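Of the protein chains in this complex, one is absent; all others appear in place.
And now, chain A:
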Amino acid sequence: MPPRRSLWAIYKGIEPRHRVLLGMGFMGFSMLGIWVSDRLEKRFPAPADSRVTHRAPANAARPHATTTTQNYYPEPGRQAAMAGRGPQMPMMQPQVIVLKEGTDTSQGMPQLLSNISACIAVCDTIRTTLGPRGMDKLIVDSQKRVTISNDGATIMKLLDVVQPAARTLVDIARAQDAEVGDGTTSVVLLAGELLKEVREYIEEGVGAQVIIKGLRKAADLAIDHIRELAVSVDRSDAAEFRALLEKCAATSMNSKLIGSQKEFFTKIVVDAVMRLDQEELNEDMIGIKKIPGGAMQDSLLVDGVAFKKSFSYAGFEQQPKAFDSPTIVCLNVELELKAEKDNAEVRVDKVSEYQAVVDAEWKIIFDKLDSIVAAGANVVLSRLPIGDLATQYFADRNIFCAGRVSKDDLDRVCEATGCRVQSTTTGLTAAHLGTCERFEERQVGGQRFNIFRGCPRAKTCTIILRGGAEQFIDEVERSLHDSIMVVRRAVKNQAVVAGGGSIEMELSRYLREAARQIEGKQQLIISAAARALEVIPRQLCENAGFDTTDFITQLRARHAQDPKRFRWHGVDIDEEAVADMFAKFVWEPAVVKINAISSAVEAACLVLSVDETVTSQRAQDPMANAQPAPGRGRGMPMMG
C-alpha cells in the first residue's frame, strides 16, 4: 500500500507540535461542518427523513457494512484503509460507537476464508522441510542471530506469525514438539491441508459447525484405525526392543542434517535414553554440550557427566586433574574471601582490634575450607564462585575444585554420583559425598572438559556434540532432541506404524471407504479429510523431486487393491519407488501420528469455528491498525 505508507511517512515527519495543531484544525473544521449542516437541516427540513432506510444494507456478504464502529473524524491513513472495504458510508448517519476507536473487527464467512488463506500461506512456508529430501530454512532475526533449521516447531517459532488464525498453527507445532517431539512439520501441513480441502465447502455455504463435526468424526475414525494397525513390539526381548528404538530414532533423523550419519547418532540417542531411569525418563538428565570444531562423527556419549571447565583462578593448574574413585562434594556456597554482609560496617575502636577483625574474616573462610577437607572430599564443585584463595588452598591439599558450575550440570552430577547439593559446609560429613569411578579433566577440541565417568547411579549421561559451525551444532542438537523425545515415547509405548507416507495413505483409504457408508454432508467432509491426509506422501514426493501424481495414484491403487498386503506401502525416497515401508524399517511411534492427527484436526476446527476477529488497538498507536507499530516485537517473549 504505497500511497498510505507515504502519507503516514509525511505525517510522521511533521513536528509533534504541528501535528497537534493539524489535528485540532481538523477537529475544528469538522465541528464547524456539523454545526453548519445542523443549522442548514433545521432551516430546510428534508421532505421525508430517510435516515433509517439508508441503514438497510443490501449486501450481506460485505464484511463491513454492518460495522458499528464508524468514527466521525477518520484519520487519513484509516480512511485510505477503509476505502478498500466498500463504499463510503453516507455522510450524515447517526453513529453508535460500541468499540473503541481503531478497533479492527472483521467477521462473517469472508473472515473465515481469509483465515484459511492465512493458514495455508504459513503452511506453504514450511512445506519444503518435510521428509528426507526436505530442505532447511535459514532465518536471520532482527538481532542478526542466524538459525538454520529443519524442525517445524523451530521454524514456526522464528517466523513470528501475528495473524491470529495462523498462530494456532504455531501453537500446534509447539504442542506437538512438547508432547512427542517429532512430527512438527507434518502436523502443521495436515492442519493446513484440512483447511484447504474444506474451503470449497465453506464457499458453497456449508455451515462451519457441520464441517467441524465431520472433521472430528474423521479424526476419531482415523485414530481408532491407527490403534488397530499399530504393531506392538514385545519389550521383554531386549535386542528386538532396542532395534525398535533405533528404527524410530533413525526415522526421525531422516529429514535432518544428520541424516547421513544416522547409524552413528541413533546409537548415541538410544544409549542415552536407555541410560536414564526407565520409570521417569527425564530428558533433563541428558546433558547436551556443544563444542565447535571437529566433525559430526567426533561427537561422543559420556556415561556420566561432562561440563566445560569453568573460569579458574591462579593456582588451578597446580591442582590434580585426574582421580580414580574420587569423593565429590557439591556445594552452593561461595568460597571467597569477601565481606560477609554487604551493608554491614565494622567500627574499630582500637588499632589492635584491626588485626582481630581481619583474622575473624579469614577464620570464616578457613573454617569452611577446613570442614570440606575434613569431610574427605577431593573434588569440590560449587554453583557459586570459588575464589583464588580457596583455589590455592585446595591446590595445596591435592583437591580439585570448580566454581560457577551451572545448575543443571550440578544437578546431573548429583544424580549420577549420589551426592546432594549442600548449602552450608558446617556438619559436612563423608555421608554427603558422592563418588564415581573416574574423574578427569580432558581436552575436547579447543576446550577443557571435566568428565565424570562410571557413576554408580548412572541415570544420566552427556552427549558432546561436535561440528563445523555453531549453527550446525545447534541444528544437530535440535535433531537429537527430537530423536530423544521419540525414543522416550517409544520406550513408554511400544506400538509403531510405518512412515514414508504409508500410514497416511492407509488412513486415507480407510476414511474414504468409511465415508461411503455415511449419509449426508458428513460424507463429503470425511472424504475431504481423506484427501487431506494424502498431503504427507504428496509432499514427500514433491520435495524429492518425484512425479507426484504418478506416485499418489500408484499408492492409492495399491492400497485400494489389497489393503492387507499393501498396508504399509509408502514412498521410498532412496529407491524412488513405491515400497513396503515397514519392511524398510521406516518406523515411527504410533503416538506421534495419533497426536499429529488429533491436534491438526483440533487446530482446523478452531480456525473454522471463528467467524469474527476483534483486534484491540494498542493505546498509544491508533494509526497502525493493520500493521503493528514498527519497533515492536523484539521485546515480545519468545515462545520456547
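By our rule, contacts are C-beta pairs under 8 Å (C-beta built on N, C-alpha and C of every residue); 3 or more make two chains touch, one makes a residue touch a chain; residues count from 1.
Everything below uses one rule, namely that contacts and distances are computed from a predicted model.
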Candidate names "Exosome non-catalytic core subunit rrp46", "T-complex protein 1 subunit epsilon", "Protein BYPASS-related" or "D-isomer specific 2-hydroxyacid dehydrogenase"; UniProt protein name, chain not shown: "T-complex protein 1 subunit epsilon"
Residue of A:11, A:313 or A:585 in touch with the missing chain, whole complex considered: A:313
Residue of A:236, A:355 or A:426 in touch with the missing chain, whole complex considered: A:355
Hidden partner chain, touching residue among A:19, A:338, A:420 or A:492: A:338
Hidden-chain contact residue, picked from the options A:139, A:210, A:300 or A:373: A:139
Touch criterion as defined above, residue of A:388, A:477, A:580 or A:611 at the omitted chain: A:388
Positions on chain A contacted by the hidden chain, ascending: 1, 63, 84-86, 110-111, 113-114, 117-118, 121-122, 124-125, 128, 132-133, 135-142, 144, 146, 148, 150, 158-163, 166, 257, 260, 292-297, 313-318, 337-341, 343-352, 354-355, 357-358, 360-362, 388-389, 392-393, 395-396, 442-443, 445-446, 467-472, 475, 544-545, 626-628, 630-633
